[in-house]
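Note that one protein chain of the assembly has been removed; the remaining protein chains are unaltered in position.
Our next item is chain A:
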Amino acid sequence: MELQAVLMAAGGGSRMMDLTYNTPKPLLPVGNKPLIWYPLNLLERVGFEEVIVITTKEVQKMISTDPKVKLDVKMKLDLVCIQEDADMGTADALRHIQQKVKTDVLVVSCDLITDAALHEVVDLFRAHNATLSMLMSKAHEFTETVPGQKGKKKTGEQRDFVGVDGTGKRLLFMANEADLDEGVVIRKSIMRKHPRMHIKTGLVDAHLYCLKKSVVDFLADNKSISSIRGELVPYLVRKQFSKSTNSPKVIDETHQNLKKNDSNVNLEIQISSRDEELLHLTQERSCWNDHRGDMSDAYHGGRLRCYVHIMDEGICYRVNTLAAYIEANRLAPKLFDEPAVHPSAVVSERCLIGADSIIGASCQISDKTSIKRSTIGVSTTVREKVKVTNSIIMHGVTIEEGCNIQGSVICSNAVIGRGADIKYCLVGSAQRIEPDGEHTTMSKACSA
């Protein structure tokens, strides 16, 4: 086994509270499949047979009991629960399962929907014997109108500055705009090694990482790091160019110190792999070099290397905001070939269903209904003369006669009264909308 897959599915979805109030983020329906299905499917497609899923008790329970969130994956799922209220970061979670980690790991977040070729990331990891390789993608503009938001989304978000070398693969610099009060500061020695640095700002991190086992071991020793993205990755990127990680002597010394004094926390990361010596020998004997322009060894003798694969095209979304959730629902049908209308759904012949819509299992769609660019969840009932456009209807929703629903998200088990007119709304779980009501641009999240 070369890589162990770890799926992080314990996040609360704090940036889309309206949706995750009743349904945990991993189980939110996207294209009538739970969100977690997408990363699992991604892993299954490339041939993983086993995956460690880090999640909460709640999610575990729902997966095993609720038929609506059935995961049709053949992989062996090793569910590991962590406490919900412990406020654990992704790195904490990785530390939690350190005992299970036997090889290098591939860490995926549960909210990733992508058609990326995973092998690109893993190949970088393999080819350069990298410590970290990750996936990024050009950021997408969300064009759909988001329920509960008037006007355009404000672009006050802080940008990430990502520096890659001339080949666009080696990760040299990473910082958030918020931390760059004094401007971008780069050491000259880095510039000398990598004289051409591309700084990109419009990228989104897919939260998909290949990490060496030694990094997991390092995490176990170093408890101050709690998040992979926030702390570990910037640390590794920085460490690429520090002297202590690059000269083997220093490492030996720290190693000895460690043995001598076990109580000392090992703050230095140790990059060594099983075949370290052989690799070293190969590198010495080989005429291959990763750079040109000077006479130094491949990688300038550095032992810690971070790489990034940046997707130029293709789908890559992180479903962590409402806007992204809507966008993902719109795109999800393109990712798998399944009939748009589930065989067990009862659809009247005298209704209009657009090719870009999905109808879930055991739905009932009545006469004179028109459904366009929408997703209808499992066991939802849609009565006569209903018009649904650009909307997401979750499971078990009942829509009475003559409703008009546009650009909205209707959560599970809601009931929409007869003749209601809903535009750009978010209707919470088990909510009831009065008949003949007219609602625009507001969210109704709470069931209370």
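Going forward, a contact is a pair of C-beta atoms (placed from the backbone, for glycine too) under 8 Å apart; a residue touches a chain by one contact, two chains touch by 3 or more; residues count from 1.
We adopt the following convention: contacts and distances are computed from a predicted model.
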Which choice in "ER membrane protein complex subunit 1", "Partitioning defective 6 homolog beta isoform X2", "High-affinity nitrate transporter" or "Translation initiation factor eIF2B subunit epsilon" gives the name that UniProt lists for the one chain left out? "Translation initiation factor eIF2B subunit epsilon"
Hidden partner chain, touching residue among A:12, A:195, A:314 or A:354: A:195
One chain isn't shown here. Among A:300, A:330, A:385 or A:423, which residue touches it? A:300
If the missing chain were put back, which residues of chain A would it touch? 159, 161, 163, 177, 180-189, 191-193, 195-202, 241-244, 246-247, 292-296, 300-301
